[in-house]
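The complex appears here without one of its protein chains, the remainder shown in place.
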Amino acid sequence: MEYSEKVMDHFMNPRNVGVIEDASGVGQVGNLKCGDIMKVYLKIENGRIEDAKFKTFGCGAAVATSSMATELVKGKTLQEALEVTNKAVMEALDGLPPVKVHCSCLAEEALHAALWDYAQKNQMEIHGLKAPVEDIDELHQNENED
Amino acid sequence: MTTKIYMDNAATTPVRDEVFDAILPYFKEYYGNASSVYSIAKESKKALEKAREQVAKGIGAKTEEIYFTAGGSESDNMALRGVAEALKTKGNHIITTKIEHHAILHTCEYLEKNGYEVTYLPVDEFGKIRLEELESSIRPETILISVMFANNEIGTIQPVGEIGKIAEKHGILFHTDAVQAVGHVPIHVEEMKIDLLSMSGHKLGGPKGIGAIYIRKGVPVQPLIFGGAQEKKKRAGTENIAGIVGLGKAVELATAEMSVETKRLLHLRDQLISGILEKVPYSRLNGHPTDRLPGNCNISFSYIEGESMLLLLDAIGVAASSGSACTSGSLDPSHVLMAIGLPHGVAHGSLRLTLDRGNTEEDVNFVLKKIPEIVQKLRDMSPLYEEIVNKKA
Partner (left out) sequence: MTTKIYMDNAATTPVRDEVFDAILPYFKEYYGNASSVYSIAKESKKALEKAREQVAKGIGAKTEEIYFTAGGSESDNMALRGVAEALKTKGNHIITTKIEHHAILHTCEYLEKNGYEVTYLPVDEFGKIRLEELESSIRPETILISVMFANNEIGTIQPVGEIGKIAEKHGILFHTDAVQAVGHVPIHVEEMKIDLLSMSGHKLGGPKGIGAIYIRKGVPVQPLIFGGAQEKKKRAGTENIAGIVGLGKAVELATAEMSVETKRLLHLRDQLISGILEKVPYSRLNGHPTDRLPGNCNISFSYIEGESMLLLLDAIGVAASSGSACTSGSLDPSHVLMAIGLPHGVAHGSLRLTLDRGNTEEDVNFVLKKIPEIVQKLRDMSPLYEEIVNKKA
């Protein structure tokens, strides 16, 4: 197992670590199976993500994908933000070792959870966004088979 | 980054200088097949028997009770499957523990699929089995007790002599996986009533890919590898003379130096343990405080994850290991840490630092200086730590 240089860069110098006190949306998801947790804060103004921050309890890949995902969504519209999938995050990081693919799902799900929180608070619907689940591992059961 | 401070000696050790020098002639000069009659083969034969003697001496066995294998895993498999098959008409029950190495646990699972029953003894919060529990799980059909000498993760040393007595009293064979113990703590198979014992070269300054199994004279063991007549027909295959010479030398050296080296390591280990516990809040020692391997330090840091710690340590040239699910590739945290009762989250944040002869006081001081910073950096990123801080405020 070896991480790419990009992954190591985002792990060693993670962007956007922290909290947004008056966040427009907050999402927290956990992978009950491997025990990892990620929390995302979004600041949204005029339908655009002005700022994003995260906190993550997880491996190098979990930290790096959190960092990259928050970087990617900044400045995007809500609809565009949905396109920041785990696949997109992984590609932006030059890939992940096969056993670490599930960590990237954590980032996608946390982002979606924060968007969902925002939509709930503002009684709106974001096209294509579903309610977050408790244990994201159920969603991605079969993605990391060897 | 290059590794400057290696603190993962429980995973593997570098080959010692003296061992390296001892094995070198057996690749190109004394390459003869020990089973042959001509001159160059006699050197191999001699080296083989000398190493057998060195290994036997190191654990209080007779020379003819030592059989060379390719490592600890093979020895463990051979002990369990070999005794199980040899005694299958006598019984089908095996007693072991929940904290064994996978070489034992997965072999037990295989045996369970093939008609054997296995009792996995739980351990207390320090990782020790309870002797009464061991004795009360003995059944008429119990044929083997297999309890590891010392645990590879948390370093806890089992009361092996007491286990041996119980096994002997009930006429049951006793195997111990001593892969982490040989060369590190005193072992005497006679006095401790051990019938079978596994060891591996690369855990005590010997080469990788070589190991041995001690089988008390008269104990029936079905071979795992059939073929030529090597190792008195108990283990086929052209002998790995260089490896065997290396194992013999490593055991000899480690035994001779044990008392001095243990004193040195205990000092370093306890400095490391108490230093970390003092400097880092929400940290706890895993394993027994005193009945533990002299080089083992295993500490859990709440609210953070192990692999991240390892990466940050690697970035400053320190090699260590963790029981985190994220490093195991299996999505489950260490079964040993779970067995001593750690919650998932805490098992995740475990760090194992294992010292050996290569480590100095300077190493310990460097690590002691860096670990609090690393833990803090990760806690600052952790949503779990945030909750704790918020609650307190």
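Things to note:
Labels for the chains are A and B, by order of writing; each one numbers its residues from 1.
Basically, a contact is a pair of C-beta atoms (placed from the backbone, for glycine too) under 8 Å apart; a residue touches a chain by one contact, two chains touch by 3 or more.
This one's a predicted model, so the numbers in the text were calculated from it and none came from an experiment.
Screening B:Ala79, B:Val147, B:Ala178 or B:Leu224 for touch with the missing chain picks out B:Leu224. From the set B:Gln54, B:Thr327 or B:Ser382, the residue in touch with the chain omitted from the display is B:Thr327, counting the whole complex. Of the listed positions B:Gly71, B:Gly183, B:Gly345 or B:Pro383, the one in contact with the omitted chain in the full complex is B:Gly71.
When you scan B:Ile210, B:Ile299 or B:Leu384 for touch with the missing chain, the hit is B:Ile210. Counting the whole complex, the residues of chain B in touch with the unshown chain are 1-3, 6, 8, 11-15, 17, 20, 23, 27-29, 31-33, 35-41, 69-74, 76-77, 101-104, 106-107, 109-110, 200, 202, 207-210, 224-229, 236-243, 307, 310-311, 313-314, 317-321, 327, 329-330.
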